[in-house]
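Since the structure comes first, as structure tokens, the remarks are kept for the end.
All protein chains but one are shown at their positions in the complex.
Per-chain numbering from 1; labels A, B, C, D, E, F and G assigned in written order.
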Amino acid sequence: MSPDVLQELIAGWQRGDVEWSTVDARLRAAFAATVPAEDVLVDLDRDHRCGFPEVVFGVGKSSAAIVAVFAAQVTAGQNSLATRVSPEQAEAVCQAFPDAQSNSMARTVSLMRTPPKLQGRVVVVTAGTSDRPVAEEVIETARWMGCETDLVIDVGVAGPHRLIAQRERLQAGNAVVVVAGMEGALPSVVAGWVSVPVIAVPTSVGYGANLGGFAALLSMLNSCAANVAVVNIDAGFKGGYLAAMIARQSRL
Amino acid sequence: MSPDVLQELIAGWQRGDVEWSTVDARLRAAFAATVPAEDVLVDLDRDHRCGFPEVVFGVGKSSAAIVAVFAAQVTAGQNSLATRVSPEQAEAVCQAFPDAQSNSMARTVSLMRTPPKLQGRVVVVTAGTSDRPVAEEVIETARWMGCETDLVIDVGVAGPHRLIAQRERLQAGNAVVVVAGMEGALPSVVAGWVSVPVIAVPTSVGYGANLGGFAALLSMLNSCAANVAVVNIDAGFKGGYLAAMIARQSRL
Amino acid sequence: MSPDVLQELIAGWQRGDVEWSTVDARLRAAFAATVPAEDVLVDLDRDHRCGFPEVVFGVGKSSAAIVAVFAAQVTAGQNSLATRVSPEQAEAVCQAFPDAQSNSMARTVSLMRTPPKLQGRVVVVTAGTSDRPVAEEVIETARWMGCETDLVIDVGVAGPHRLIAQRERLQAGNAVVVVAGMEGALPSVVAGWVSVPVIAVPTSVGYGANLGGFAALLSMLNSCAANVAVVNIDAGFKGGYLAAMIARQSRL
Amino acid sequence: MSPDVLQELIAGWQRGDVEWSTVDARLRAAFAATVPAEDVLVDLDRDHRCGFPEVVFGVGKSSAAIVAVFAAQVTAGQNSLATRVSPEQAEAVCQAFPDAQSNSMARTVSLMRTPPKLQGRVVVVTAGTSDRPVAEEVIETARWMGCETDLVIDVGVAGPHRLIAQRERLQAGNAVVVVAGMEGALPSVVAGWVSVPVIAVPTSVGYGANLGGFAALLSMLNSCAANVAVVNIDAGFKGGYLAAMIARQSRL
Amino acid sequence: MSPDVLQELIAGWQRGDVEWSTVDARLRAAFAATVPAEDVLVDLDRDHRCGFPEVVFGVGKSSAAIVAVFAAQVTAGQNSLATRVSPEQAEAVCQAFPDAQSNSMARTVSLMRTPPKLQGRVVVVTAGTSDRPVAEEVIETARWMGCETDLVIDVGVAGPHRLIAQRERLQAGNAVVVVAGMEGALPSVVAGWVSVPVIAVPTSVGYGANLGGFAALLSMLNSCAANVAVVNIDAGFKGGYLAAMIARQSRL
Amino acid sequence: MSPDVLQELIAGWQRGDVEWSTVDARLRAAFAATVPAEDVLVDLDRDHRCGFPEVVFGVGKSSAAIVAVFAAQVTAGQNSLATRVSPEQAEAVCQAFPDAQSNSMARTVSLMRTPPKLQGRVVVVTAGTSDRPVAEEVIETARWMGCETDLVIDVGVAGPHRLIAQRERLQAGNAVVVVAGMEGALPSVVAGWVSVPVIAVPTSVGYGANLGGFAALLSMLNSCAANVAVVNIDAGFKGGYLAAMIARQSRL
Amino acid sequence: MSPDVLQELIAGWQRGDVEWSTVDARLRAAFAATVPAEDVLVDLDRDHRCGFPEVVFGVGKSSAAIVAVFAAQVTAGQNSLATRVSPEQAEAVCQAFPDAQSNSMARTVSLMRTPPKLQGRVVVVTAGTSDRPVAEEVIETARWMGCETDLVIDVGVAGPHRLIAQRERLQAGNAVVVVAGMEGALPSVVAGWVSVPVIAVPTSVGYGANLGGFAALLSMLNSCAANVAVVNIDAGFKGGYLAAMIARQSRL
Partner (left out) sequence: MSPDVLQELIAGWQRGDVEWSTVDARLRAAFAATVPAEDVLVDLDRDHRCGFPEVVFGVGKSSAAIVAVFAAQVTAGQNSLATRVSPEQAEAVCQAFPDAQSNSMARTVSLMRTPPKLQGRVVVVTAGTSDRPVAEEVIETARWMGCETDLVIDVGVAGPHRLIAQRERLQAGNAVVVVAGMEGALPSVVAGWVSVPVIAVPTSVGYGANLGGFAALLSMLNSCAANVAVVNIDAGFKGGYLAAMIARQSRL
């Protein structure tokens, strides 16, 4: 729905020429296609407003609902991404759309019939094996948004020579996402080697006094580096989304 | 110190041609000019590595030390910024450098003899009077880094028409910084109106169950909007630094 | 038991005409009918004192005990409601009372042989699919107490145009219940559009730094809107009870 | 500004007949009178939208700013209330408006040139001397909104006969506000004696494990009584506002 | 081992007449009989020092170990009690000692071949069905220590007439144990009706902001009544132990 | 007021022979003498119900109010105790009653014109200099209630020989109060040497991770000794009150 | 890789004689042998830098990956240790290396083809059965590093004579590790008997207010003894590692 059409519609209602029920129906059709199964609404206008289609958060939704959202987006010529999907949900999507791609470690499933033009580069850094699933979610999100990605692993703070060896790869990104659990010190250290924004994603990896990732979260919020911002614990999607948004608008 | 000089120096030490004490002295001179008063070291190489000179965190430093850092930066042809300065610290700097500029609400003092080329626009949003000092720190930081800034005030979530009225100003930024205390809901609401990164700065404004800003911090970390990242409570400097870094590298 | 009878009984005991055991027995008969199965006592006088019969909290009770409470209330001519019931508990009640109504999403089962006169209107607002079960508990409670209800879904704070579109429905209530997890910002935003009390129900929906719903709870307690009060996390029953109490006594 | 005028204005802008700057200026004049001193904006339209004028939160504002807000409201024919004011702020208001009334215990100052029609009754209950200031803030707020108030003191849970003696006064309210610190048990006990909504206001009165009022807050949120909702710690204003809103719309 | 024997043994070692290994062996035999199965040591001297035999905490022990401890105590002419036992552990004990008594709700199993002389009375108060298992653990402990017990149920704070009706039973105890979850207000209310020590046992019954019983714990620690002390969450054994210790030494 | 008079009064009201205002006035006169200054009420019936007169909590009360309470108690032939009094409050009481006794370290002032018969012995144990004020409050309270007291100092857990040297003094009490800050380990250690109830009073002495006494509080609640109950942080009055209550009813 | 080789390699790259890809490959080969299965990297240079080979943290790794790490270490002539292994992981290692040793209580599996020279003695102290698994992890780690170990059990703080009886064994260590849950008081008490460093390992053993081991952790951090340092909750590996490091470098 173009701004002009919207303005005329609202003006009509304001002048009394148009009933509210009519306005409601047209807005609903334009902005929020009702997907019949499971009463989920999908915001098809999001692509226009924000530059990317709505992303489905899989937890608590039925497989049928997710498939229905994907179908509505396909109809509208949009790409689709669902995060935190179970194996059953992923399989249901792949059966409905054989060209969908599932990443079981990242717990994502995506459908990209018209891939975005590649623009910008997101570098993802992680220290150990256990943080890998969150890092994969970062990567899947950034790729779906049209960024190149590079995953640098095994660069824990207690083995400093490893990080130094990867310095060039870190500096090649327009934005860096650091995924770390335990003491969450890696973002501060990485931030000292780069001159672009660092998005820190704390993970719930650890035990005891890590408080389900809260220790890493607090550590990252208190980083002595000026170029570190933080998202929620295990929020790989958010980390990837922000980094890709920054990278795509970068002229570097 | 150019990379070639550095490499030759280190190679010399590695071949045994140069004593470690010599290397140490030259690195110290190049990277960390010792400011005699108060034993503070200033990292004059930061400008080269990160694109911006080192910023002084005023808390716990003597006025003499801050003046000494500014003097060293002036000598090196760099700009200066100090945050969280007391009135006494600010006055000492302004007496030493009459062209320094002090913002008592932001608690900053800066010296910009060679202003950076203007590039990028940071929009700062805040709800009420009490969050203003943190917002001012955001603005001073972003300006010092060479960004245009726009401050939008009085757009609390409970008065929605006000925010809508400012929509155009919000959308004109390459990055938006939202400064909010109490329930910290404003970043989520603002994020729904823009398609650029939103940096959320929780403030300690509030009472009772706000837990010194922790309620706002948690709220922002749990934002349902994908384009919101968070910095520490009252961290106006960090919010401004990240937003300016994003805005300056933006091609929008 | 009428006040007169009660006063005479107590006065008799105070004068020494009546044994304590007699008083105890009569009070027990009047106020607390002993349900033999499972040693649960049901307070049949609650309806007289508070305007509504006692509501059964299903957790930790046997199906037989819940059926017994319903039976005692039926005998006393009262309506029945049980919350947080398991599918097994609900089925047991429905087998014993074929006219009972079970809502599996709300986890409630109710029996209304003499429905209350309809009075007042409670509007329930929620943002996403996951908060739906708590919202259903709100609705079942409010309906059982004799209020009209209206459920407004999909009005998250990050999609502001949706909320605006529903403004009229919000303003039609005598009380509004807002059910929200994650950052819990919705009550503040809704409160800006209505002039009636808003009861905020935080939910445990979210992950990481949401701390099992505590982030949303704190956010709601710190709301900058004056007309927001809060109940416990996931406490749909309480939210519905208070809103219905307010709506029923409203002359609007 | 009437709805018709507003609609025409916006429609004009949407049709391109009116510049945004014009719209902005007129909306600003109508909705938010700029008070020159201290850059505070006052929302004069609030009275129309919500039924009560905007209330000033005194913390962090200059005396001049508060006086300026009162003056703007007087000009608009509205009543004024400021909470959490210091003695200096209160005195400044009383000097500017000799008919203003200051309550130093409640930390409020108000100006009521056209008192609202009396409607509804709010009963305020508190246990001890230390909770009195918060209770006074409740009362000042409820009175300013046009409710009768009754303050019941010295009814701590550990002295049960006192509460019983006051039962009739409790039951005479359309809403009850219970102000309590320490273990915060009083709302649950009071709620058992009344059939109207109870608004619980936890206070920071206590020491050690009371955690600045958090112990009382948690206790109230977990109340086993169905008719208890909670506001922020020490939030006398909110408690009074909600209770008065309920009481004024009550037909009891 | 009598004090004289002990003193001579230690003096011998101090004079060098006795090897440490000998001392160790004799102390071990006297104070800590090694139970072969599972390497558990049982302190048979506890009965002499503290007035009661050692009580077995069942969690993390094998059934064989518990049976072995009971056997050692039987041999020494002592009574036995195990708490927090699983059904399997209880059954193993009952098979080994057919006169053992198991209480599945309390999760205890005991063996009392020489019951202590009855002395003192412990009254246990609880509000609802869910707190019952903890209350049963209180009772089993107090009975095992030789106290009469009385269990008063269904006296929640929100139904004040019920508590008043039980006043006489409360006042008949030498110590009162109040078991309560949710807001934990019951101990304060009960304490106002009695003049003996009240031991408060918070339970983990509740949801949301009850924080696994922490809300009740904090409430009880902040009780405005002077005669309330608190034990750990769900610590029925401790509550019963302390109350029985007080009751047995009481001359009332 | 004797029970008979009370019963007749209430019966009269129940029969309608007596106005509520009359009942209220007579109850007020009997149970709660209104002290004119500062609107404080004093419960003169407490002595009859609980065995001890009401104790004044000094925080937030004027000196005049405390003096007035003492005067009312003197008139009624009761003893007086005020805790947490400032030097000014203590001096005001001592000027009004020259035979009052003030303990500046304990922050108490008391007046005992008819000392209670000595009965029972409370032993108070503390580790270091900083916990002394809380220990003094314990002692003043226990003495005022008529118990002998013994203060054992300098028995920190890290110097075990000191505690052993004091074993006999510990075992001479009918109840032991252990006052400890920092890690709060002393109650567990003391409890192993005695066979009477141990009341643990955590103090806010310490720094860093002691969290204002919370570390000691948690430690005490988790004590592996069965005979330890806990009161609030710094709650010397409560610790002394409970111990004295236990000691006075002890037949040991 | 010797320092000389490393320096020449880097110097070559700095002079431009060597490509970065070559440097990277050689460093990778020298410092981090890529284990093909599961993409785990093993740092074979750790033995040279830190004195001990890398230890595998089993959680989240496949059995194949652990076997592969062991195989790489065997090839390099190094010993192997894996902690927190599941029974399946342990069995897979033992099948691959029949001379590997598994400790199911400690959840470790180790392979020591060239055992280190025995040096130093680590004493491990614990109070009860439930802390045993963590103590076993301490012992396995210290033994693998070449220390003698001694395990002292059943020395809870509430049974002080037991600890005294073991004094000589405690004093025979070069470092003492104290493993304790519940109130965590044991390290303070043990520290008073020895003059060597005490490493405190809090465990998650307990319930209710122990907060998953946090109560013990806080207690240990606040120890009044000067010679106590703390590691993470349940961190038996860390406790053993530090103690063995201290013991091996001790000349006592």
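The definition used in the following text is that contacts are C-beta pairs under 8 Å (C-beta built on N, C-alpha and C of every residue); 3 or more make two chains touch, one makes a residue touch a chain.
The model shown is predicted, which means the values in this text are computed figures rather than measured ones.
The chain that is not displayed touches the following shown chains in the complete assembly: A, B, E, F, G.
Contact with the chain that does not appear here is found for just one residue of A:G120, A:P133, A:G206 or A:G239, A:G206. Within the whole complex, the absent chain has one touching residue among A:Q14, A:T129, A:S219 or A:Q249, and that is A:S219. Of the listed residues F:D17, F:E88 or F:D154, the one in contact with the hidden chain in the full complex is F:D154. Touching the omitted chain from chain G are residues 49-51, 55, 174, 195-197, 199, 217, 221-222, 226-232, 237-238, 241-242, 245-246, 249-252. If you put the missing chain back, the residues of chain B touching it would be 20, 24, 27, 31-32, 38-41, 43, 59-61, 65, 202, 204, 212-214, 217, 232-235. Listed for chain E, the residues touching the missing chain in the whole complex are 7-8, 10-11, 14-15.
The working rule: only the chains that are shown with their structure count from here on.
The set of chains touching chain B and also touching chain E is given as C, D, G. Here the chain-to-chain distance from chain B to chain G, counted in touching steps, is 1. Its C-alpha atoms superposed on chain E, chain C is turned by 90 degrees; the angle is given in steps of 5. Repeated interface: F-G and one of B-C, C-E or B-G share more than half of their contact pairs by residue number, and that pair is B-C.
Averaged C-alpha coordinates give centres for chain B and chain F that are 54 Å from one another. With centres defined as mean CA coordinates, chain G is found 38 Å away from chain E.
Between chain A and chain B, the centres computed from C-alpha atoms are 27 Å apart.
The multi-chain contact residues of chain F, meaning those touching 2 or more other chains, are 214, 217, 221-222, 232. Taken pairwise by the contact criterion, the protein chains fit none of the simple patterns, being neither a path, a ring, a star nor fully connected.
Interface note: chains touch in the pairs A-B, A-C, A-D, A-G, B-C, B-D, B-G, C-D, C-E, C-F, D-E, D-F, E-F, E-G, F-G.
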